[in-house]
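Every protein chain but one is kept in place in this view of the complex.
Chain lettering (A and B) follows the sequence in which the chains are written, and residue indices restart at 1 in each chain.
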Amino acid sequence: MKKLKVFVVVLAVFMFMGPWAFAAETIKIGVPLAMTGAYAGSGDNYWKGIEMATNEINQSGGLLGKQIEIIRFDSQEFAPEVVMQGADYLCGKMKVTSVHAGWAGWGQDIRAYGKYDAPFFCDDGAMPSVDVYKSNPEKYYNTYFITDTGGDQANSMFDMLTALPYEYPNKKIVIINTDDAWGIEVGDTLSKRFKKIGWKVAKRETVPYGTNEWGPILTKIRRINPAIIHVEIPSSQEVITFFRQFIKQPTNSILSYGWSITPLEVLATMGKDADGIVGEMPAGMPAPIAPDAKAQAWVDKYMDTYKHTIPAGSWIAYTSVMAWADAVKAAGDEYDFKAVNKHLKEVGYDGLQGKIKFGENNTIHAQPAAPIVHYQVQNGQLVALYTDPPIKPYKDYKFQVPRWIK
Amino acid sequence: MVLILSGFYCVMGIMPLFFGNTAYIMNILIMILIWAVVASCWDVIMGFAGIFSFGQVAFYVIGAYASAILSVSLGIPPVFTIIMAGVITGVIGVLVGLPCLKLAGPYVALVTFAVHMTLIPFLRGPLGRAIGSGGSQGILTIPPINLLGFAFSSEQLVPFFYLTLFLTIICTLILALIIKSYWGTAFLALKDSENFATSLGISAFKYKLMVFGITSFITGLFGALYAHYVGMLSTKMLSMDVFTILMIMMVIGGIGKYPGVVVGAVITVTINQLLAPLGMYRPLIMGAIVVVLVLFLRDGVIGLAQKFSPLQQKTG
Partner (left out) sequence: MVFEIIDVIISGLINGSVYALMAVGLTLVYGVTKAFNFAYGSFYNMGGYFAWMLLIPLGMIGGYFSVFFIAIPVFFVVGYLLEKILVSPLRKYDDWEMKVMMLTLGLSLFMDFGYQAVFGPRIKSLPGMIEGTLELGQVVLFRQDIVIFILSVGGMLCFGWLLNNTRTGMAVQAVAQNPAGAKIVGIPKDFIFAATFAISTIMVGFGGILLCQKNFVDPMGSTNIMIKAWVITAFGGMGSISGSLYAAFILGMLEAFVGWHFGMIYVQIATLTLLLVTLTIRPRGLMGRE
């Protein structure tokens, strides 16, 4: 038993003395992402953008003459104490100079990182996160939302759907969304906006993740025969099975997938079958041809490195690392958080698509330099129809009436 | 047993002197205390009472949600809601226990795990939202525990640590009493030969139900404590990850080898933290550890300690 006690003590010492060795002069950044679990796919998208930005900075001589070192943390499925643990590990123990998180939770992340001063970039896209920020903007001043909330994105979706050069045969819409904060926010906003212009929300269905058998819902949809079906499920399996079962016996409906068009697997699996579906990407990169040569060069480099098209999150995660590096350069010291945060907020960053500014609630709202891009699947790839705001057609790409509409 | 436990809590008690300023480590220490009690309750149910319950995480979450909902929706001070949460969980524990304690082995696991799984759609769905669970988003603004004008929360880790330690010691004493008392003996008798013990007048059902109720109460209490500690809750707490980690604590500590499970909690939380930077290799390694331990380390670290110090066998 004595041995056991010694063992416990040794273990405790081992645990606390762990990785405390300081390496050579590097600048540490923290990257807490979902590396395991249901959100690992989206975590991977952010990771690629962050990795690419870091490599670029390091290859061009580093930041303030120092190399950037990435410290990763697996935030799993964002259980509150895991997120808190991540913040304490990255900011408290490893003393990182900034945190690039992508989708990091629905408010617990803001609280966890709000305890520290290192800039925290997240892509929660949910109102509850913004509410936590708003509860104490001074305390959470180091939080940066790199995209709009679900509600704002839904407003943009509404503008796009009503701007389409297409005569809707009736004024009925069916909305299907997930049971999480994101899905409900988008569903609520869309149904409010459509009701306001005299449409009928003929069916509003909230579904849990993992729904793959759509027969009962499609049966009802066929009877309704709506002009628009909006599906908001940020997970590829569900939206692919929905489409396959829908197309078996289609109705004369525009199929709007919102953000759900962006998971890589959706197009990789369906290819040209998906032609006709519309969807959006916040802070996106218009495709298939980028706005200018500089942006196109970035897209080419990305596709060369990772062998697939640009998924949601990669570009804006890349941009936020670059924006932070720019602010550090201006501040001259990576640990001068006050100056870094001030620069970020006041000066913004000259991104690939133009000057990006953080707006109300420290959010990169949709803006010309980081637009919400609305796509249609044409010939098996995403083709940008509109950028927003202001909502305007992108280059010469034209909306095509889906083949299933007679 | 008393020596290990008192040694453990003494060591824990002085930890904040060294690490009081390191939030990262204080956090781990608090979680170790909380998990140690929750895992101990499970060990008492499974290892001593021989009830094959898979509902431990469910009771933990019920306690957490009960206290959060009571304090957020009804505005009751958390000091009271924590105790109410314990009582609610205890009552639910008894209610779950009533039908399933008459069953044998794996069927208890079935019923209790069914409770666990029913909680997820219940709390996420419209029914949960109606009672204030916040649906899939969860509850984000759980107030800190106010005691004598002082707020205990994750903002101030050292005071919270000592509050947790205090509760932990009380609950550990209760569990130790159960094990050492007449009940513990009754359980061992029941485990050895249920028929014989019953013929002596030991009512398996009554004792099992009592233990189920008490451990559920303690589990719910610590679930509530956790809720007020992190200040937010979601159904993610019911994921298999949490379930498995709790189970690993028992496997490492040795089932029915109390207080091995306390040591198991320390080791598991530590390994889990050390492996966190490895991403997907963390659960992979954890899984492999379980397989190897179940196969080769029958009684967990306690068994190991006994093996290498044969003189100490009595105290294990």
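As a convention for this text, contacts are C-beta pairs under 8 Å (C-beta built on N, C-alpha and C of every residue); 3 or more make two chains touch, one makes a residue touch a chain.
Model, not experiment: these values are computed from the prediction.
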{"item": "Contact residue for the chain not shown (choose from A:S75, A:T211, A:S253 or A:T387)", "value": "A:T211"}
{"item": "Omitted-chain contact residue, chosen from B:M247, B:V263 or B:A276", "value": "B:M247"}
{"item": "Per the touch definition above, residue among A:N136, A:T219, A:T305 or A:N379 touching the missing chain", "value": "A:T219"}
{"item": "Residue touching the undisplayed chain, where the options are B:G20, B:P77 or B:P99", "value": "B:P99"}
{"item": "Subunit A, residues in touch with the chain not shown (by the definition above)", "value": "35-38, 40-41, 43-44, 179, 205-208, 210-213, 215-220, 223, 236-237, 240-241, 248-249, 264-265, 268-269"}
{"item": "Contacts of subunit B with the absent chain, listed as residue ranges", "value": "46, 52, 99-100, 102-103, 105-107, 109-111, 113-115, 117-118, 120-122, 125-127, 240, 244, 247-248, 250-251, 255, 280-284, 286-291, 294-295, 298"}
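Keep in mind that, in the parts below, only the chains that are shown with their structure count from here on.
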{"item": "Between subunit A and subunit B, centroid-to-centroid distance (C-alpha), Å", "value": "36"}
{"item": "Subunit B to subunit A touching residues, read off their complex", "value": "3-4, 7-8, 11, 15, 18-19, 22-25, 27-28, 31, 121, 124-125, 135-138, 140-141, 154-155, 226, 230-234, 236-237, 239, 241-242, 263, 266-267, 270, 273-274, 276-280, 282-283, 301-302, 305, 308-309, 312, 315-316"}
{"item": "Subunit A - residues contacting subunit B, complex", "value": "1-5, 7-9, 11-12, 14-16, 18, 35-37, 40, 71-74, 76-81, 84-86, 88-89, 92-93, 106-108, 111, 115, 126, 128, 131-132, 135, 178-181, 184, 208"}
